[in-house]
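== chain A ==
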Amino acid sequence: MIAINEIIGMVLMAIGLLFQVLGAFGLIRLPDVYNRLQAATKSITLGAISIAIGVGVAEPTLLPKALIVAFFLLLTNPIISHGIARAAYRSGVPLWKGSVIDQYEKALERSGKGGDPQ
Partner candidate 1 sequence: MTVDPVLLIVIPLVAAFLVPITSIFMKGLAKWIPLLGLIGMAVVMALDFGDLYDGPVTSITGGFGPPWGISIIMTPFGGLLATGMIGVALFVMISEIDGKKRAHQTVYNTMVMMATTGAVGMVITGDIFNMFVFLEITAIAGVVLAAIPRDGHEKGLNWRGAAVYALVGGVASFLVLAGIALLYGATSTLNIYQIAERIEGVDTFVVGAAFLTMFIGLGIESELFPLNGWAPEVYRGSKWGTGSLFSGVIGKAGLLALLRISFVVLSPGLENGIVMDILLWVGAATYLFGEAAAFSSKDLYRVLGYSSIGVFGLLVASFSLGVADGIRGGTMLLLGHMLAKPILFSMMGFAGRKKKGDVPLSSLKGLIRSSPSAGIIMTIGILALIGMPPSPTFWGKYFLFSAAGSEGQWLLISILIIGTLFEAGYLGRMLFNIFDTRKERKADTLPLARGIMGALFVFFIFLIGFLPGPLEDIITFVIAELIDPLNYISWGSI
Partner candidate 2 sequence: MMERSTIQRSLPALAISILIAGTLFLAFVEIGFGENKVDSEDAVANRYIANGTTETGSSNLVTSVVVNYRGFDTLGEVTVLFLAATGVGAMINLLPEDGKKRSKGPKPSLIMTQGGMLAIPVIALFGTYVFLHGHLSPGGGFQGGVIIATAFLLYLIAKPDAKTSHRTLSLSESLAGLSFIGIGLIGLAVSGIFLDNVIEGFGVLGELVSGGLLPLIYIAIGIKVGSEMSGLVEKMRGDAS
(Lines give C-alpha, C1' and ligand atoms only; values in the text may rest on other atoms or scores of the structure.)
Protein backbone atom coordinates (compact mmCIF):
# COMPACT_ATOMS: atom_id res chain seq x y z
CA MET A 1 0.00 0.00 0.00
CA ILE A 2 1.47 3.29 -1.04
CA ALA A 3 0.92 6.14 1.37
CA ILE A 4 -1.18 9.07 0.18
CA ASN A 5 1.64 11.57 0.55
CA GLU A 6 3.81 9.47 -1.73
CA ILE A 7 1.14 9.55 -4.44
CA ILE A 8 0.86 13.32 -4.15
CA GLY A 9 4.61 13.60 -4.30
CA MET A 10 4.78 11.41 -7.37
CA VAL A 11 2.12 13.51 -9.10
CA LEU A 12 4.00 16.71 -8.28
CA MET A 13 7.23 15.24 -9.57
CA ALA A 14 5.51 14.12 -12.76
CA ILE A 15 4.15 17.62 -13.31
CA GLY A 16 7.62 19.04 -12.71
CA LEU A 17 9.14 16.61 -15.15
CA LEU A 18 6.58 17.57 -17.77
CA PHE A 19 7.49 21.24 -17.43
CA GLN A 20 11.20 20.42 -17.55
CA VAL A 21 10.70 18.51 -20.80
CA LEU A 22 8.63 21.31 -22.27
CA GLY A 23 11.27 23.83 -21.24
CA ALA A 24 14.04 21.81 -22.84
CA PHE A 25 11.92 21.46 -25.95
CA GLY A 26 11.35 25.21 -26.06
CA LEU A 27 15.05 25.81 -25.69
CA ILE A 28 15.58 24.01 -28.98
CA ARG A 29 12.49 25.13 -30.89
CA LEU A 30 12.07 28.81 -30.09
CA PRO A 31 13.60 31.35 -32.49
CA ASP A 32 15.81 33.79 -30.54
CA VAL A 33 17.66 34.33 -27.26
CA TYR A 34 14.82 36.13 -25.52
CA ASN A 35 12.21 33.57 -26.42
CA ARG A 36 14.47 30.77 -25.40
CA LEU A 37 15.07 32.44 -22.05
CA GLN A 38 11.32 32.29 -21.50
CA ALA A 39 11.41 28.56 -21.86
CA ALA A 40 14.60 28.19 -19.89
CA THR A 41 13.44 30.15 -16.89
CA LYS A 42 9.69 30.19 -16.51
CA SER A 43 8.90 26.61 -17.27
CA ILE A 44 12.10 25.16 -15.88
CA THR A 45 11.81 27.08 -12.60
CA LEU A 46 8.30 25.84 -12.19
CA GLY A 47 9.37 22.33 -13.05
CA ALA A 48 12.27 22.33 -10.62
CA ILE A 49 10.21 23.76 -7.77
CA SER A 50 7.51 21.25 -8.42
CA ILE A 51 10.00 18.40 -8.30
CA ALA A 52 11.59 19.74 -5.11
CA ILE A 53 8.26 20.01 -3.32
CA GLY A 54 7.22 16.65 -4.67
CA VAL A 55 10.32 15.08 -3.13
CA GLY A 56 9.58 16.84 0.14
CA VAL A 57 6.00 15.59 0.23
CA ALA A 58 6.92 12.04 -0.65
CA GLU A 59 9.74 11.91 1.91
CA PRO A 60 8.68 14.22 4.79
CA THR A 61 12.11 14.22 6.45
CA LEU A 62 13.39 16.13 3.44
CA LEU A 63 10.60 18.71 3.42
CA PRO A 64 12.49 21.61 5.10
CA LYS A 65 15.42 21.21 2.76
CA ALA A 66 13.14 20.96 -0.24
CA LEU A 67 11.41 24.17 0.77
CA ILE A 68 14.73 25.97 1.12
CA VAL A 69 15.78 24.71 -2.31
CA ALA A 70 12.50 25.92 -3.79
CA PHE A 71 12.87 29.33 -2.13
CA PHE A 72 16.35 29.89 -3.51
CA LEU A 73 15.36 28.70 -6.97
CA LEU A 74 12.58 31.24 -6.85
CA LEU A 75 14.99 33.94 -5.73
CA THR A 76 17.89 33.35 -8.10
CA ASN A 77 16.47 32.08 -11.38
CA PRO A 78 14.51 35.23 -12.32
CA ILE A 79 17.41 37.49 -11.33
CA ILE A 80 19.91 35.63 -13.46
CA SER A 81 17.61 35.33 -16.46
CA HIS A 82 16.96 39.04 -16.16
CA GLY A 83 20.70 39.60 -16.16
CA ILE A 84 21.26 37.39 -19.17
CA ALA A 85 18.49 39.01 -21.19
CA ARG A 86 19.77 42.46 -20.36
CA ALA A 87 23.35 41.56 -21.23
CA ALA A 88 22.22 40.04 -24.51
CA TYR A 89 20.22 43.12 -25.40
CA ARG A 90 23.02 45.49 -24.43
CA SER A 91 25.59 43.61 -26.48
CA GLY A 92 23.38 43.82 -29.55
CA VAL A 93 21.78 40.43 -29.94
CA PRO A 94 18.89 41.09 -32.35
CA LEU A 95 15.27 40.25 -31.67
CA TRP A 96 13.46 37.65 -33.72
CA LYS A 97 12.01 39.34 -36.80
CA GLY A 98 8.50 38.29 -35.81
CA SER A 99 8.70 40.14 -32.48
CA VAL A 100 5.90 42.66 -32.09
CA ILE A 101 7.04 44.87 -29.24
CA ASP A 102 10.30 46.08 -27.74
CA GLN A 103 9.52 47.94 -24.55
CA TYR A 104 13.11 48.03 -23.34
CA GLU A 105 14.10 50.15 -26.34
CA LYS A 106 11.39 52.66 -25.55
CA ALA A 107 12.43 52.77 -21.93
CA LEU A 108 16.02 53.37 -22.97
CA GLU A 109 14.92 56.24 -25.20
CA ARG A 110 12.89 57.79 -22.45
CA SER A 111 15.76 57.79 -19.98
CA GLY A 112 18.30 59.16 -22.41
CA LYS A 113 21.12 57.37 -24.20
CA GLY A 114 23.22 55.02 -22.14
CA GLY A 115 21.18 55.69 -19.06
CA ASP A 116 19.59 52.95 -17.13
CA PRO A 117 15.84 52.74 -16.80
CA GLN A 118 15.13 51.64 -13.28
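Annotations
The rule is simple: a residue touches a chain if its C-beta (ideal position, glycine included) is under 8 Å from a C-beta of that chain, and two chains touch if they have at least 3 such contacts; residues count from 1.
Regarding selection, all candidates are chains of the complex that A comes from, given by their letters.
Just so you know, these numbers come straight off a predicted model, no measurement behind them.
Of 1 or 2, just one candidate touches chain A in this complex, namely 2.
Only residues 72, 75-76, 79, 82-83, 86, 90, 114, 116, 118 of chain A touch candidate 2 when the two sit together in their complex.
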